[in-house]
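The structure that follows is given in the form of structure tokens.
The complex appears here minus one protein chain, its other protein chains still in place.
Up next is subunit A:
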Amino acid sequence: MFSRLRGDFPILDVRVGESPLSYLDSGATSQKPQCVIDTFVEYFQQRNAAVHRGAHSLAVEATDAFENGRIAAAGLVGGTPEQVCWTKNATEALNIVALGMDRASHGFGGDDAERFALAPGDSIVVTEMEHHANLVPWQQLAASTGAQLRWLPVTDSGELDLTDLDTIVDESTKVLAFTHVSNVLGTINPVDRLVQRARAIGAYVVLDACQSVPHMPVDFVDLDVDFAAFSAHKALGPTGLGALWGKSELLDALPPVLTGGSMITTVTMEETEFMPAPQRFEAGTQPVAEVAAFATAIGYLTEVGLDNVLEHEKELARVLLDGIGQIPGIHILGEAEDRIGTVAFDVDGVHAHDVGQYLDSQGIAVRVGHHCAQPLHRRFGVTASTRASTYLYNNVEDCTRFLTALAEVRPFFGVA
């Protein structure tokens, strides 16, 4: 099945100089199948209008496209459509939660929002493997409220070290924010164990699902998280679109950060009442074509089956890990068993930037740098790494081409 899928992604036929393209950077952004591209074009050719306003036929069609996207997203991640709020990216989604709590801590949102208020003596817990998007907003919240920021460490094998879970996450903890899957290590974290601890002490759970939603079956209701964030562009959809998912009762109580048009019920010169979620968090003109295209992407992923995607990527991960393990002078960052097809590594004597440049000269696209996870790199004693990340359109040949080129890197730079 997976070999046939490649034909759906026109960009995979692009050549890089004289080389064919092996795209191993889906952890950064995924490529798009033709059907998603078609939806985008078709929306502007046939359905474009402002949503949730105007009574004309096109406005109705555009609104349908927009709201059908919400239904599709809820079908993908669980819950009802009202639990899916569109954002410009996952970073914004995480900030909406952190900043909403900040506003609640400063008296906004009335009695309903009081549950989110933080103060000195409270704590926020994250992990050492967070993407900056799920770390910096919490640092800001801690700084603004006087709450303490704590974190769960990472083991040498690239897994969360839960030895001291019960002391790090304690009665003072109001928020436990962590990533479902590490964007660097590929590790799938034990959500159930962490949620269980959070429930025991009454903390809110915020899940960064950017690297899980595209690659494996995910159901936020089953996982019992309170808030979750993911982005469309990593899951075959367009850029410019992310989603905040939350429990309805919580979403409806969280003070909005962006206010203005489309998110209100009554406005007087003095004050305003806000709509419930999802409109509450969707001020201003929305990315309608992006939502329509994402709905097509979700349909595509559902047809392939995310359990199949995960199995396929686990196989590719095995090929990558085994192959890299055989090349002298290369150290893999984290070797968790439970993982997706994302593998980061350090090459002795050659900086990641140079590794990436060499691979690019052979048409192999990987990510180099700190992948927006500086503390995690520091944990492993490096400032940067090279990361290969797979998706459903990758095949063993991509991995083999990558491994062959990688074996040439140290000799080229004269360190082997």
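Simple rule for what comes next: a contact is a pair of C-beta atoms (placed from the backbone, for glycine too) under 8 Å apart; a residue touches a chain by one contact, two chains touch by 3 or more; residues count from 1.
Following the convention adopted for this analysis, contacts and distances are computed from a predicted model.
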Options "Autoinducer 2 import system permease protein LsrD", "Substrate-binding domain-containing protein", "Iron-sulfur cluster assembly scaffold protein NifU" or "Gluconate 2-dehydrogenase subunit 3 family protein": UniProt name of the undisplayed chain: "Iron-sulfur cluster assembly scaffold protein NifU"
Out of A:147, A:384 or A:406, only one touches the absent chain, namely A:384
Sort through A:155, A:248, A:262 or A:374 and give me the one touching the missing partner chain. A:374
Candidates A:48, A:140 or A:361 - the one touching the absent chain: A:361
Which of these, A:74, A:93, A:236 or A:352, touches the one chain of the complex that we don't see? A:352
Hidden partner interface residues of subunit A, rising order: 17-18, 350-354, 357-358, 361, 368-370, 374, 377, 383-384, 412-414
